[in-house]
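== subunit A ==
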Amino acid sequence: MSKKKIGDVILDVNNISLRFGGVKALSDISFDVREHEIRAIIGPNGAGKSSMLNCINGVYKPQEGSITFRGQTFKHMNSRQVAELGVARTFQNLALFKGMSVIDNLMTGRNLRIKSNLLLQALRWGPAEREESEHREKVERIIDFLEIQAHRKTPVGQLPYGLQKRVDLGRALAMEPQVLLLDEPMAGMNVEEKQDMCRFVLDVNDEFGTTIVLIEHDMSVVMDISDRVVVLDYGKKIGDGVPDEVRANPDVISAYLGTSH
Partner candidate 1 sequence: MSTPSIVINVNGIEVIYNHVILVLKGVSLQVADGQIAAILGGNGAGKTTTLRSISNLLKAERGEVTKGSVELRGERIDILSTSDLVKRGVVQVMEGRHCFAHLTIEENLLTGAYTRSGKAEIAASLEKVYNYFPRLKTRRTSQAAYTSGGEQQMCAIGRALMANPSVLLLDEPSMGLAPQIVEEVFEIVKDLNQKERVTFLIAEQNTNMALRYADYGYIMESGRIVMDGKADDLRNNEDVKEFYLGMGGTERKSFKDVKSYKRRKRWLA
Partner candidate 2 sequence: QAPVQFFPSLTGRTGAVAPNAAPFANGYADYMKLVNARGGINGVQTLVEECETAYATDRGVECYERLKARHGGATVFQPLSTGITFALMPRLAVDKIPMITSGYGRSDTADGAIFPWVFPLLGHYWIAGDVVLQHIANRSGGWDRLRGKTIAVVYHDSPFGREVLPIINRRAEMHGFTVLALPVPPPGVEQRAIWLQIRQQRPDFVIMQTWGVMTATAIRQAVATGFPRDRMFGTWWSGAEPDLRDIGADARGYSAVMMQHGQARDSEVVRQILAQVHDRGQGTGPRAEVGDVLYMRGVVGAMLAVEGVFRAQERFGRGRHVTGEQARWGYENLNITQARLDQLGFAGVLRGPIVTSCRNHVGTAMMRIHTWNGSGFDWSSDWLQADMNVINRMVTASAESFARDNNITRRTEPGC
């Protein structure tokens, strides 16, 4: 963890509050994410972790607060803007395009970069054809990286859960994001698979310098790979710091980790 250079703040969450009717999913949350770091968000079930990502993503519109991305401040953004700014994410409950093949799922990640218009696409002529090949090449690289070559053309709905999680990651990677939000990427995996997944996350972080925000319940993973950790509980922030600090924080222990750790 020493070699790597942590940069400036890239994403800054300021006093975000989010309510659903009576439920306060997030109250007044602030934290920042620095370029190139792996930032974990942990907390008990229902603490508001996924909601936090949804706010960053523009899926939810928080009632209060703002988010600053690379110096630009937004009250709330729409998803398209966020994507254009280079934020990608994966989903807790797998939000893959079930009817499409693995390749097509990853190719959707490239959609923002498609330039040819409908007519060219219909004719598949010249630039459209070339463009398609270029993107395909990028996507193939991700496929190799995630070691899912064998499943290229399988409809993702038919893949086992763990592989679907990988495809989900692949789709986010295909966007060549600067910030990658991962919502429990290792849920439902055994140790071997978690190791694989960690390797992917670390490699992405190292090789492309991608900033990563990670939600995860497996403490060993969080403690091992993250640079800093935010802890949420019932929509409130109860801890923030490097793993060892957080591990020692009594609030965090009582709310989340339990005494056995």
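Everything that follows uses one rule, which is that contacts are C-beta pairs under 8 Å (C-beta built on N, C-alpha and C of every residue); 3 or more make two chains touch, one makes a residue touch a chain; residues count from 1.
Basis for inclusion: all candidates are chains of the complex that A comes from, given by their letters.
Since we're looking at a predicted model, the values are computed, not measured.
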item: From 1 or 2, the one in contact with subunit A within this complex; value: 1
item: Candidate 1-touching residues of subunit A, taken from the complex the two chains share; value: 1, 20, 23, 43-47, 50, 92-93, 158-163, 184, 187-196, 198-199, 202-203, 217-221, 224-225, 256-258, 260-261
